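Heads up, one of the protein chains got dropped from this complex, but the rest are sitting where they should.
Up next is subunit A:
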Amino acid sequence: MLASVSSLVQTNKRLDTDANIDPRSFEFKKNKFGKPEILWQSDESSMEWPLHFNISHTSSLIACGIAMDTPIGIDVEEKKRKTVKSILSLARRYFTPSEVDYLAKISDSDAQQKEFIKLWTLKEAYVKALGRGFSGAPFNRFSIQLETNSRIQISKAAKVCNDSASGCDYLSENWRFALAELNSSYYMSVCIEDNSRGFENDSVPLGLKVWKTIPFIEDTLVSGTDAVKLIT
């Protein structure tokens, strides 16, 4: 993990010509819920904003997301990941009613499975961005709306959150998402805090850049190529 973060931070340095940090000086800690974070010294005057990162992996891919001055959550999953239980039974147990309805309307089972994986990675990315663990943001307390060609939205599940406060206390809705297909084989979801402060819709672009990395050896910018297809 240390190797990939250091390598990616070295890459990140290209974006900010004023940055003058030696990635080897990074120290890591875990927050009280177990989320790994960079131990940021308050007198770190060489970088204007603290770095946040999050990691996800499948059996064949590790993804590390880095953001400046905003918490970030990332999740990757194989597009064709098969579940042992049926999609709808998993959704009924863990997702919200509106998400179950969205999936139930999809008649093609392959398409339904893909939408499930998309929703799964988006919800995971949100929980990881919040950094309070699975129980800090139970999946059935918030809904992700996936409409084609429009921004991914998150909202608290109205009925569950109004009926009982438990589990909803730390849920916030000011988060932005990016969903992309990597190498036509993976779905990647990224979630960062929305600091647009009241701007309507997507006036401020997310500015997502993706590198394919062999740690300490090679970084290739792949966003904007076929390797990274932004879904929304």
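As a convention for this text, a residue touches a chain if its C-beta (ideal position, glycine included) is under 8 Å from a C-beta of that chain, and two chains touch if they have at least 3 such contacts; residues count from 1.
The working rule: contacts and distances are computed from a predicted model.
Visitor: Quick one: find the hidden chain's UniProt protein name among "Sorting nexin 2A isoform X1", "RALBP1 associated Eps domain containing 1", "Acyl carrier protein" or "WD repeat-containing protein VIP3-like".
Guide: "Acyl carrier protein"
Visitor: For a quick check of understanding: of A:28, A:134 or A:170, which residue touches the chain that isn't displayed?
Guide: Candidates A:28, A:134 or A:170; residue touching the omitted chain: A:134.
Visitor: Looking at A:30, A:80, A:93 or A:151, which makes contact with the chain not pictured?
Guide: Only one listed residue reaches the unshown chain, and that is A:93.
Visitor: I need the residue numbers on subunit A that touch the omitted chain, in ascending order.
Guide: With respect to the unshown chain, the touching residues of subunit A are 58-59, 77, 81, 83-85, 89-90, 93-94, 120, 124, 133-135, 138-139, 167.
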